[in-house]
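A single structure is presented below for examination.
This view holds just a subset of the chains, kept in their places.
Going in written order, the chains are labelled A and B, and every chain counts its residues from 1.
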Amino acid sequence: MHIGFLGLGNMGGPMARNLLKAGHQLTVFDLSAAAVSGLVEAGAKEATSPAAVAQADVDVIITMLPAAPHVKQVYLGEDGLLAHVSAGVLLIDSSTIDPLSAREVASAAAHNGNPMLDAPVSGGTGGAAAGTLTFMVGGSEADFQTAQPILATMGKNIVHCGGSGNGQVAKVANNLLLGISMIGAAEAMSLGVALGMEPEVLAGVINSSSGRCWSSEIYNPFPGVVETSPASRGYSGGFGTDLMLKDLGLASEAAKQVRQPVILGALAQQLYQAFSLQGHGGLDFSAIIKLYRQEDQA
Amino acid sequence: MHIGFLGLGNMGGPMARNLLKAGHQLTVFDLSAAAVSGLVEAGAKEATSPAAVAQADVDVIITMLPAAPHVKQVYLGEDGLLAHVSAGVLLIDSSTIDPLSAREVASAAAHNGNPMLDAPVSGGTGGAAAGTLTFMVGGSEADFQTAQPILATMGKNIVHCGGSGNGQVAKVANNLLLGISMIGAAEAMSLGVALGMEPEVLAGVINSSSGRCWSSEIYNPFPGVVETSPASRGYSGGFGTDLMLKDLGLASEAAKQVRQPVILGALAQQLYQAFSLQGHGGLDFSAIIKLYRQEDQA
């Protein structure tokens, strides 16, 4: 297949490489010449604008961009994709943006004669490189069936979440709960240890009981409890506090738009914000446990 | 074995019956004559005061009482257990109280020459009747080994959590995280559905992703998602909001005593309190999702 790919950053770059490896023909665009030349060396063809990608006789276009304004610009701008792409070309946006913006762009695409899917990912740069991302996909069943084999070359868990925008909804809702339960795990672990329990024993009890969650089991924020978690390597790597902050911002913004309360979610967002203000935005988000421990503690 | 048992309420009553069924000899005490006579019919011997239980030549005494003041009265009062029990008799308190009170009583017991364990349970009245409770046990390894077979006649999961008071610590920390993650699950499910997703699909995505927790998987608060959860039967049965409120009260009190913040935990406690004030204290705690849904919604 001939695929257009826009956005070759930390996530998009390795995703595009996996498409090449799977034998697809690629025409790519990015504002960074370095990012483009890396892909060209790997076998992709360069395009000098979104419009040029749209006019390159592609079957599918995939975008991986930082935020909603970039997505709107690339799809809806004068020199953008919709103004130049042929009807029928399938559009897949893997950016993480708010669901209402996703639906707005998909609606414009539909008016243009183009099927469109929102397909945000989880799994981080490691998953992008290894081709093990999870894709949460919103759009019609037929379009999902078309996209599934393409996405499967970049990820291993491809989930259809329902109609347009629902990929974004699923991601935002999941990460809302994740951001809350991580702070909950941090509070429970810190309290239990302050009251005299060994962290490993406490985690063992919780993980076999009703407090059990991904944040206590797989990604426990207390140092030393889970060997492979960021907590056991100084909170480096993993999913940065500022990325969690972005996703909680999307959640509270989407909640505001539909007049839905997210009480613990809004508080969690502010705690990560306060933590980021203290200079810790680059640490894995499980480092939020530092708010609950004295500075000289592990 | 000859076991003294004090506190024959909704939990203690069925627990005592399971001890009888296992062949133990029981001497029981409760302020309610009806509760006592039920056990006497089942084969227990009645004592007319805590002191009388202590003097009945028992090997072990188990208590199951409503709150810390009752525990202190029964163990430390003038007519209480410690004033009359023989040295060496093992004391097991299965009440849910704050860890510091548990340690205070255990320390007094030690001065009296009595080994003591704190052994709060989870599993509810259903687990008490079926003999499938979880016991979280604090105290010495040797005393735990002695108690283990006795507790095993009333529960199926007997966990040693470390030294004195740690059974209470484990329960309080687990339920703190549970109280938080349930509200988190309620917010995530409500938001996702308000944004257009099917609740079953959303729960499926979350439960295979990083938002996964006991509250989303086993006990999902959205009606209809988990057939066996209280949400699917009008929030009846289960673990009442006012019981969760009691446990979060213990958690925030214990946190205050050791000067440990529990930020989301304190907010969760207040939300359950506000919900209880609206008249819903008797509903299962997952009914907290009603704060996030319009009244005419399911």
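The definition used in the following text is that contacts are C-beta pairs under 8 Å (C-beta built on N, C-alpha and C of every residue); 3 or more make two chains touch, one makes a residue touch a chain.
Keep in mind that this is a model prediction, so the values were computed, not measured.
Novice: With 2 identical chains placed here, how many copies of the sequence make up the full complex in this file?
Specialist: Here the complete homo-oligomer in the file comprises 4 chains.
We adopt the following convention: only the chains that are shown with their structure count from here on.
Novice: With chain centres taken as the means of their Cα atoms, state the distance from subunit A to subunit B in Å.
Specialist: 39
Novice: Would you mind writing out the residues of subunit A in touch with subunit B in their complex?
Specialist: 99, 122, 134, 136, 157, 159, 161-163, 165-166, 169-170, 172-178, 180-181, 183-185, 187-192, 194-198, 201-202, 204-206, 208-216, 218-219, 251, 254-255, 258, 260-265, 267-268, 271, 291-292
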